[in-house]
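A single structure is presented below for examination.
Below is a slice of the complex: some chains, not all, each in place.
Order of writing sets the labels: A and B. Residues in every chain begin at 1.
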Amino acid sequence: MTQKASKLVIVTEKLLLKKIAKIIDEAGATGYTVVDAGGKGSRNVRSSGQPSVGDTYSNVKFEVLTPNRDMAVKIADEVAAQFFDDYSGISYVCDVMEVLHAHSF
Amino acid sequence: MDFLSGFLTRFLAQLQSPTLGFLIGGMVIAAVNSQLQIPDAIYKFVVFMLLMKVGLSGGIAIRGSNLTEMLLPAVFALVTGIVIVFIGRYTLAKLPNVKTVDAIATAGLFGAVSGSTMAAALTLLEEQGMEYEAWAAALYPFMDIPALVSAIVLASIYVSKQKHSDMADESLSKHESLSKQPVAAGDYPSKPEYPTTRQEYLSQQRGSANQGVEIWPIIKESLQGSALSALLLGLALGLLTRPESVFQSFYEPLFRGLLSILMLVMGMEATARLGELRKVAQWYAVYAFIAPLLHGLIAFGLGMIAHVVTGFSLGGVVILAVIASSSSDISGPPTLRAGIPSANPSAYIGSSTAVGTPVAIALGIPLYIGLAQALMGG
């Protein structure tokens, strides 16, 4: 009834939102979920001139359920290759996931 | 001497102007770690309101005016924008501990224009009763876009040259064919923990990076930025519709007050970004202090030529100097981040926000107004 899946998580700069969404789409994932996030890492680059004294976070966190680990790794590799030399970011995968209900999976 | 003392008197008087007061207030309040926050939604809206007002008043006033007068100042704006980038490329970039791409990006940001700084100048000009051409604010894009484009083009040329020489090195040493170990190249830090597939992408990318830079996408992105969009929308609405009623009941009366809030945010921001500036070479601080004043003076000089040749007003000369002096705070950073991704944003945003902008507002604007008044008096 339910289906095993991998969950890929990518945390990176908000600026890259649309570009990463495109990579995910093109990799054939059925969808993704994105939330605004703050954070600290080794680079900690704030990529916009937007006031840091304001109240908004400048990272985004993507979560993508993929039917298998390979697709997750493929997306992560593509994102890292295109962006992680120059932008802040981290990606990780969580393997044991079961999709209970979805409109397309 | 007279000129100097007159200038100093005026300068000290300016320190009491609310515009400057709010800027300094913001710096202090952030320095003492106050919890005071201007919500981001308010900040964005204030910027929109100010640029809309500047655009609308420009558009309304342009309706009847002879736009050929604008030609020479617009050319000078464009020239200034490009010259600023080259100055940075051949001064800042040559200094020790300064990476070339970072320097080019910084120069691009200082060449680009801050709508907030321009709005502050317009207010001070009005307080001083100094006249200027209605279309002067429309000079903004003529300096902003060429500066950003030049910086991105220069940086791309530099990066692709670097890569060529790296590749030459690599094939010389023939490491590539001998080992699957990734090789750290150019400015990129080595990250051996990445899975091998990554390296393939990287090489692919490097291969394609050699091609020329496309300029139109950069221009398009600048025009689509929220600051220029609001300004141009205001101009268009001012020109094509009859927004006088809403302008006089809303945009105009709120202008000063909203500007005071924006100055507060910019002051807070300057303090907050100081830490970022500290992380990069000290030369950025030096550049960020001198450059705005120098850029403004260059533009002031060019503006004076237009003053003599085509009767460009002294108020207009001040505006040209201020937009040269200013560095972009809203649309510039994301454009550069996308256009020169390998440049460190802490370098250019830190320089501009923590030092460049306060210097342009607190020293630049009074300086150019003082100069113009002295020239008028003379």
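Basically, contacts are C-beta pairs under 8 Å (C-beta built on N, C-alpha and C of every residue); 3 or more make two chains touch, one makes a residue touch a chain.
Remember, predicted model here, so these are calculated numbers, not experimental data.
Look past the single copies shown: the full structure has A x3, B x3.
As a convention for this text, only the chains that are shown with their structure count from here on.
Chain A and chain B have Cα centroids lying 32 Å from one another.
If you check the complex, the residues on chain B that touch chain A are 30, 37-40, 43, 188-189, 191, 194-195, 197-198, 200-202, 204-205, 265, 268-269, 272-273, 276, 328-330, 332-334, 337-338, 341-342, 344-346, 349, 352-353.
Within the complex, the chain A residues that touch chain B are 15, 45-56, 73, 77-78, 80-87.
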